[in-house]
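The following block contains the structure, expressed as C-alpha cells.
Only a single protein chain was left out; the remaining protein chains are all shown in position.
Order of writing sets the chain letters: A, B and C. Residues in each chain are counted from 1.
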Amino acid sequence: MSQPHRLAEGGRIDRKRPLTFTFNGRVYPAFRGDTLASGLLANGVHLVARSLKYHRPRGIVGAGVEESNALVQVGEGARSLPNLVATQVELYDGLSARSVNVFPSVGFDLRAVNGWFARLMPPGFYYKTFMWPAGSWRQYEHQIRKAAGFGVVPTGADPDDYDHMNVHCDVLVAGAGPAGLAAALEAGRTGARVILMDERTEPGGALLAGSGRIEGLPAGRWVNRMVEELASLPEVQVLARTTVAGYYEHNFLLALERRTDHLAPGSDPGPRQRLWRIRAKQVVLATGAIERPLVFCNNDRPGVMLASGVSEYIHRYAVLPGSRAVVFTNNDSAYQTAFDLLDAGAQVEAIVDSRPAGQRSAEARERGLQVMNRHAVVDVRGAKRIRGVRLMALSADGGSVSGKGRLACDLLAVSGGWSPTVQLHAQSGARPAYDARKVCFVPGPSVQAERSAGACRGSFDLQACLTEGFRAGAAAAHATGHGDGGLSRPIPSVEGREGDPIQPLWIVPAGKPVSRVPKQFVDPLMDVSAADILTAVREGYDSIEYVKRYTNLGMGPDQGRLGNVNGIAILADQHGTDPGSIGTTTFRPMYTPVTFAALSGGEQKELFDPVRKTAIHEWHVEQGALFENVGQWKRAWYFPWPGESLDEAVDRECLAVRRSVGVLDASTLGKIDIQGPDANVFLNRVYTNPFMKVPIGRCRYGLMLDENGMLMDDGVTARLGEDHYLMHTTTGGAAHVMSWLELWLQTEWPELKLYMTSVTDHWATVSLCGPNSRRVLRKLCSDVDLSRESFPFMAVREGAVAGVPARIFRISFTGELTYEVNVNANFGRHVWEAVFDAGEEYGITPFGTEAMHVLRAEKGYVIVGQDTDGSVTPVDLGMERMLGRKKDFLGKRSLFRSYLVRKDRKQFVGLLTEDPKEVLPEGGQIVDDPSAPLPRPMLGHVTSSYYSAALERSIALGLVKGGHGRTGETVHIQNFDGRTIAARIADPVFYDPKGERQNV
Amino acid sequence: MLLIECPWCGPRDESEFAYSGEAHIVRPLTPEELTDEEWADYLFCRRNTRGDHLEQWCHASGCRRYFNVQRDTVTYRIKSVYKPGEPPPGDRP
Amino acid sequence: MSDLRQESPLAGFRSNTAAGEAGSPGVILTERPFLGYVNLRGDAGDATFLAAVEGVLRVALPLDPNTIAEGEDVTACWMGPDEWLLILPPGAQTRALAALGEALAAHHASAVDTTGGYTLVNVAGARRRELLAKGCTLDLHPRSFSPGQCAQTNLGKAGVLLIPRGDGSDAQSFDVIVRRSFADYLGLWLQHSAREYGGAGAAVS
Partner (left out) sequence: MQKYSFLSLARNALTYHENWQRAWRSPDPKPGYDVVIVGGGGHGLATAYYLVKEHRVGSVAVLEKGYVGGGNTGRNTEIVRSNYLWDEAAHIYEFSLKLWEGLTQQINFNLMFSQRGLLSLGHTLQDLRDIQRRINANLLNGIDSEFLTPEQIKEMVPAIDVSPRARYPILGASLQRRGGTARHDALAWGLARAADSVGVDVIHNCEVTGIRREGGAVTGVDTSRGFIKAGKVGCVTAGNSGVLASMAGMRLPLESRPLQAWVSQPLKPILDVVVMSNAVHAYISQTDRGELLCGAGVDSYNGYGQRGSPATLEHAIAAIIEMFPRFSRVRMLRQWAGTVDTCPDACPIIGLTPVKGLYFNCGWGTGGYKSTPGSGWVFAYTIAQNRPHRLNEPFSLERFATGHLIDEHGAAGVAH
C-alpha cells in the first residue's frame, strides 16, 4: 500500500510497524507514531471537515494542539469519541474515524448551501429574526438545533475506567520542549521533587519538529540525553500525553493523562484517562507558542496550513503535505519551512513576505528561492483544495495593495507570527501583557508561585529558551529549599543568527472594504470572519467581551487558540489603539477539553457516594428486604414475602408490632457520647426543654432548633452516669448535629467542660417492639430485671443480651413496649439472630422504615424532614410544653418574633378522611374551598399519610393554617391526579392516645 | 482549591474542611432583651467582605477543630489562620 | 464472650466480591478486624492527666499533632489537641477502659469504647502509595509522611485515619482505619482503584 506523500526516510514514525486506519469508510495505510492528521496527509487527504455555520470545506491547518479545523469522530458505539482533533489522535491499527456534521459526506455536504446565504447570516442574525409569529421560536429552534453541534454523543454507557491521582511536588513543569526539559532537569538535579508533563507523545516539543542542533548534537539526540538524565533522578517524574488543563488557586492544577487512547480499545487494563490533581510548591510554565495564521480571503481552504505545521509534518512524520508550495509570512520563522520543503523535495514557488527585503530573504535567494518582499497573498483559488494563490503588492505600511499576480500551488504555508501559550499563566489569575516588539501577548507579573520560560514567555530563540529554562528550574527549586538557585552546569550553546523583526499584519488588504471581499477568517472553527468583527463593532458590540459573545470568536472547541490574537488586533485597529489596550478575554480552564468522566474520577454508581451499611445489613439482604436511601445509609424499607406488595408487607409488619413483636434495625440513628461536668448545662442550652436534672438511668426526649427557631433535629438523650450522657439524633441529621454541637462548644462556650464522641458506628441497635418484646428479651437477658417496676419506660439499663454486653433503652417510636438493645456492632448480627431465634415462638417479624413510619404516624410522632421542612417550630407542632420557660436555648429568641407568634401559622394536625379506605396523597395541598378560582388559597399540605392496619382506616398528618383551632372542621385535599378529598381535622395522635401501651 | 493551614495539622486540602461562615459573630448574652431587628442583625446580617474576610472553618475530616482564617475573597489568598478565642489580626473596623 | 460470633465490618463486602485474590503483585490489602478501639479525651496541658494515662498504657500520649506513640500493646494516635485514639489487641479494650476509668476518675476526661465502630485495612505492596494517592489529598511521600506519624483525612469519600507502618522513613505499608458503616464502600473503592495493579483486582483478605 502506498502513502504517496510519505518521505522515503526520516521522521519519528516507526516504519517497522505499519498499520491501517479507516477514514470516512476508506482504509488507509500509515505507521505507528502517526497521528490521524499525518496519516491522512501522507495519503494525500486534505479535506477532512466542514465548518460549523457555512459548512465550508476544511482541511488540516496545523500539526498539534493549534489545529482548529479537523474535528473528527473516532470509533462507534459506546466507545465513540466526539470532536477529537485529528492532529491529536494517535493512530493504532484498526482505528476508524469520520468527519462530523456533514450530510451526506464531507466531499458533498448539502448544508453547504448555508454558504450561499452567508450574507443573510451576519453575526447575531438570530437575535434579529425568527421572532414571528410570537411564540414560534420553538419551531425555528427545532430546525436550527438540527444543524447545531459537531460530533455525536456515544450511544451507551462508558465501558472504560477513569481515576484521579493526587500528587504533590516541589516543582511542576508544564511542557517538555527545550525550555521545559531544561527547567525540569535543573530543578531535578537539586533533589527537588519534580514533575514534568507534556501533552504530546514524547518530550521534545518544537525540537522534534525542526532540524536544529544543540551542543553539536541533532536536537532529537539532545532530547534523548535530557530524558535519560531525567529518568535517572529518583524524585523526577515525567509524564507524556498529559495536558495541564487547569490552573487554580493555591497552586493547584489539573492535568489530564490520556493513558490508553493511543492503544486499541481494551488492550490496557488500567484507566483510560487519569486526572492528575497537582499541588505544586512552584510551577514552571514552558508550554511554548502557537503560530498565528494570516487573515486573507478564503484563508480557510484545505491546503492552507501553518508553516510550523508543514515543517512538523516533514520532520516528525516524514510527510510532505504538498508538492508545489507557496510560503506567506510576516516574520522570519516561515523561511525555515521553505527550506524544509525544499530539502524534502517540494517545489517552492515563492516566499511571499509582507516585509521589505532583509537578511532572511537574502539567505533564501541564495538558496535559489524566489522571495516576493512587500507582497501578500490576498486570496486563494480552489475550494476543496487550493489550486493557487492571488498576490498583490503591499504598501509600506501594509495597509493597502496594488497590482495583481497569481501563482499555482497545492500548499500555502503561512505564518503571522507567534502567540505564546499564556493560557495557564492567565488561569493562575495573572494578566498577560502585550509586547509590541514581539507582536504578541506575553506573561504579566505572576500572582501565584509560577514563572514562565521559553516560547510561552515570548522568547522564540532556542538559546533563550534553554537559558530561561535552566534558570527557571534552578530558581523554582531554590524557592522550595532545594539548591542554591545557581546553575549546576553551563548552558548548552546553540548556533543562531539575528533575524529581522516581525511586521504586524492583521488583515491582509484585498483592495476593497473588508465587508465586501470573500471571507477572511479569523476564527475558522466558529466561522468568524474579519468582516464579522467589523460588523459587531459597528453595532456597538465594540469591546472584546462583546465581540467574543456577539461573533462567537474564540468560543469554539479551540477556545480561540488560533484566532483570538488576530481578532483582538483587528478590534484594536478599529479603535485606533494597540492590542494591549484591548486586552484578552478571560482564559479559563480547560486548556484543552477534558473528559467529564476523568473530572469525576470515574466515581459512579456505588462509588458516587458511599453506601453506609449497618452491621446487620447483610441479613436484610438475605431476607429479601428492599432498601431506602436515608442520607448515605441504606435502610431496610420493608421485608416482602414472596408475592407480597408494599402495602401488604407493611400491614403485616405493623400488625406484628402491634400484636406480638417486631424488630427494627435502628443502628443508623446518630449517637453521641457526651461526658463532663458541664454536659447538662450544654444539653440544656441546645435542647428546648430542660435538661439540668435528668435522673441517672433515665432518658429524655429533646427538640433541637436552629437559631432561626426552626426544628432541626430531635431524639432521646439518656443519662448514663453522673456526668455521662448519650444523645440520639436522627439518621440523616447525625453528622450535622455533631458539627453543630461542636461549633457551639468550641467557639461560643469553650469554658464548658465536656467531651463529645460519635459512637454511631460502634453500636448496633436492635429495637424490639411490641407486647411480646419483653418475653423475647427475657429469654436472652438474665441479668437485667425487665419488669415495668424496675425498668420503666424511658429508662436505660446495662446487661448482657445473648451473651453480649448491652445497653438497653426503653424508648419507643412506635408506641409499643420497646427495648432498644445496643451492642458492640461486631456482635450486631449475632444478637440480631439470637433475637430472632428467641422470638420465633411469637412470630417475631422484622420490619422496615415504612412500617416504622406508619407506626409512629399512628402515634402522631413527627419525622423531622418529612412532617417539617425547615419552616416549622415546636409551637407549630403543638409542642409548647417542650419549651423551657426559665432558660435560654438555641433558637428561643426567634420564636418570639411577630410572624412566629401568629395564630394562623401552619400547624401540625391529624387528618381523617370520610372514607376509611381512602388514603390521602402525601404532598396533597389542603384548601377550604376546592372550587375557588386560581390562584386558590392553600391552607397547608399533607405531610404523612398511610393506611393503618391496626386502626383499620387511613390516617394522615399535615400542616394546616390555624389548624390547632380547627379540630373537627372539614377541609379538602387536592392532588395533581385530579382527586379532591374531604377530610376532618383531628388530633394527630390516632392510636393509644394515653400512651398506655409503651408504659407496660 | 484552597490549601488551608489547620493550626494543629498544618496545610491540608480544602476537601478536608467545612466552611462555617463569618467569624467573630458573638451570640448575644441576653437575646430576650434584643429587639427583633437587633436579633435579625445577629442572625442574618453579615459583612460579606470583598477582600480580607475573617471566617470560620472546621477541619472536619481531620482534627475536627474550628478555627479562624483571614482570607481575601477576591484572590482567595489566605493571609493568616488563628485559633478560636485569639484576636483577629490587624485592625478591624 | 470470645466464643460469640463476631462479624467484621467487611463481611458484606467479602460476600459480594470474589475474595481470595489478595496478594496481587502491586497491592496487598489485609483486614485486621476486631481490634480494640478507645477514644480518649482529656487536657493535654494537664500533666496529671498525661501521667495517669501513661500509668495505664505504659506509654506517653503523643502530644505532637498527627503522631503516634506505640506501647507494648497499644498504639496511641493523636486525633486532636485533646483527643487520641487507642488501638488495642482484640478484646483488650475492656480492661483498658476499666483501668482508664479508674485512673481518670478525678479528671475531666473521657474514654469511650468505639471498638465496634472501626475496622482496619492494611495496604501494602509496591503500588501502595499510588493506590492511596488516587483518593487521598495528603502528601504521602516519605519526605512528609512516614512511620511515627498518622493523619486523619479522606480516602475516596470516606474519612479515614492513615498510619504509615514499618521501620525507617519509607513506610512499607499503611494502616487505613475506617468507620464501620463506610467499610463496605472503602472495600469497593480499594478494589476498584487497585484493579490496574494486579490480576483481576485486589480483594481484602
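Brief remarks on what is shown
Heads up, the rule we're going with is that contacts are C-beta pairs under 8 Å (C-beta built on N, C-alpha and C of every residue); 3 or more make two chains touch, one makes a residue touch a chain.
Fair warning: this is a prediction, and the values are worked out from it, not measured in the lab.
In terms of the touch definition stated at the top, the absent chain reaches A, B within the entire complex. Of the listed positions A:Arg138, A:Arg437 or A:Lys917, the one in contact with the omitted chain in the full complex is A:Arg138.
For the chain missing from the display, the contacting residue among A:Asp14, A:Asp609 or A:Glu841 is A:Asp609, taking the whole complex into account. Only one of A:Ser105, A:Asn629 or A:Ser787 touches the absent chain when the whole complex is considered: A:Asn629.
Of the candidate positions A:Ser105, A:Thr155, A:Gln347 or A:Ser493, contact with the unshown chain belongs to A:Thr155. Residue-wise, the contact with the chain that is not shown comes from A:Val594, picked out of A:Leu181, A:Ile214 or A:Val594. Contact between chain A and the unshown chain involves residues 52, 78-83, 100-101, 119-120, 122, 125-132, 134-135, 137-138, 141, 144-146, 148-158, 160, 246, 248-249, 252, 254, 277, 513, 515-516, 531, 535, 538-543, 545-546, 549-550, 552, 556-557, 559, 586, 588-590, 593-597, 599-601, 603-606, 608-609, 611, 628-630, 708-709, 865-866, 869-871, 894, 897-900, 921-925, 927, 934-936, 938, 941, 943, 974-977.
Touching residues on chain B toward the chain that is not drawn are 1-2, 14-15, 18-19, 21, 35-37, 39-41, 43-50, 53, 55, 73-76.
By definition in this document, only the chains that are shown with their structure count from here on.
Centroids of chain A and chain B (each the mean of its C-alpha atoms) stand 28 Å apart. The distance from the centre of chain A to the centre of chain C, with each centre set as the mean of the Cα atoms, comes to 32 Å.
In chain A, 166, 277, 279 are the positions where the chain touches two or more neighbouring chains simultaneously. Touching two or more other chains at once are residues 13, 64-65 of chain B. Across the complex, chain C is touched by residues 8-10, 12-13, 15-16, 61-65 of chain B. Within the complex, the chain C residues that touch chain B are 65-66, 79-81, 83, 137-138, 151-154, 159.
Here chain C touches chain A in the complex through residues 1, 4-9, 11-12, 15, 33-34, 39, 41, 82-83, 108-110, 112-118, 130, 133-139, 141, 143-144, 156-158, 179-182, 184-186, 188-189, 192-193, 195-196, going by the rule given at the top.
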